[in-house]
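On to subunit A.
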Amino acid sequence: MGEPLLTTQKLSNHFGMVCTARDLDLSFERGVLTSIIGPNGAGKSTLINLLTGHLPVQSGTIRFQGRDITRLPIHKRVRMGICRSFQIVNVFPELTVAQNVMIPVLARTGRSWRPIRSLSRETTVLRETEAMLTKVGLLPERDTPATALSHGDLRLLEVGVALAAAPMLLFLDEPTAGMNPVERVRLLENIRQLAREGRTTFVVVEHDMDVVFSLSERIIVLHRGEVLCDGTPAQVRGDAKVREVYLGDDVSDLFRINEE
Partner candidate 1 sequence: MRAQTRNAVAASAVLLALCAVPFLAGKFAIYLTMRIMLLGIFAVGYNLLLGQTGLLSFGHGAFYAAGAYGLGLFGAHVSTHPLLGVAAGVAAAVLVALLIGYLCVRHTEIYFAMLTLACGMMVFSLIWNLREITGGDDGLIGIMRAPVPLFGGIKIPIGTDGQFYFFVLFFFALGVWVVHRIRQSPFGLALAGIRENARRSEFAGVPVRRYRLAVFVLSGAFAGLAGSLEALLESNARPFMAHWTHSAEPVLVSLLGGMSSLAGPLVGGAIYIAMREIIQRFTENWMLWFGIVLLVIILGFRGGVVGTLSALFRKAAAKGEG
Partner candidate 2 sequence: MQSYVHVILAGLSSGMFIWLVASGLTLIFGVLGVLNFAHGSFYMLGAYCAFTVLKYLGAGFWAGLLLGPLAVCAAGFVVERFFLRHVYRIALPYQLLLTFAFVLIFDNLVKIVWGGGALSPPSLSFLGGSIPILGRNFPVYNLFIIAVGPTVALLLWALLEKTWYGRIIRASSSDREMAASLGVRVPALFTGVFVFGTWLGALGGGLAVPYVGLLTPGMGETIIIEAFIVAVIGGLGSLKGAFVGALVIGILSAFGTRFFPAFDMALTFILMGGVLLWRPQGLFGATR
């Protein structure tokens, strides 16, 4: 698949005594829909936080398209093409759905610095916003404030805001958490569709194994900050260590909402 999109070298992170990432050497290839799984506290969210700049890197390096981005601030990574969604809905609550999506579009197109020009004249931005809303299926709700949306719509918006930044690499942190089955199917279909279009490479953190195995081309299993297993769904399914970890764990744990 050519040069990897993003690679890490000896990426480590500690919270006090707890190790949440230990010497991780990972690489994400362009166009490969990857899932990250693992029991609670395995370091999945930490990994995303490190890669997207949410947490400062304590040691190790991150390269994106060959460029060292270890110390790059969040917004610069976003501009380079790395974006994420959040596990707990994290949108702009008092703004309308359209405005929510418009902010990343403006930032990406370099128009968000324009102080005098009216938004209503930014026709390209408006068009792109509408296209994005159509894509995630929120066009009818475009003038609704985010606070007034249903939970499922909020999750869609969450993904929509992340997508609007037109990332090359997009991390989705439990995108279907708390969704009802209908909404879940819709969202997954969306993701699959977008992945097929090929502009964006998805990396998904999920607890729902059905989702993981139906969606992914590659699965990374984390355990206590280390990579337990990394391979195709079939390889992972057959891995003895993975079985051991998951059997020893209370399954309900997988659905607990942990921090961030």
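For anyone wondering why these and not others, all candidates are chains of the complex that A comes from, given by their letters.
Observations on the structure shown:
In this section, a residue touches a chain if its C-beta (ideal position, glycine included) is under 8 Å from a C-beta of that chain, and two chains touch if they have at least 3 such contacts; residues count from 1.
Model, not experiment: these values are computed from the prediction.
Of the candidates listed (1 or 2), only one touches subunit A in this complex, namely 1.
Residue ranges on subunit A touching candidate 1, taken from their complex, read 52-54, 73-76, 78-79, 83-84, 86, 90-95, 99, 102-104, 106-108, 111-120, 122, 125, 161-162, 164-165.
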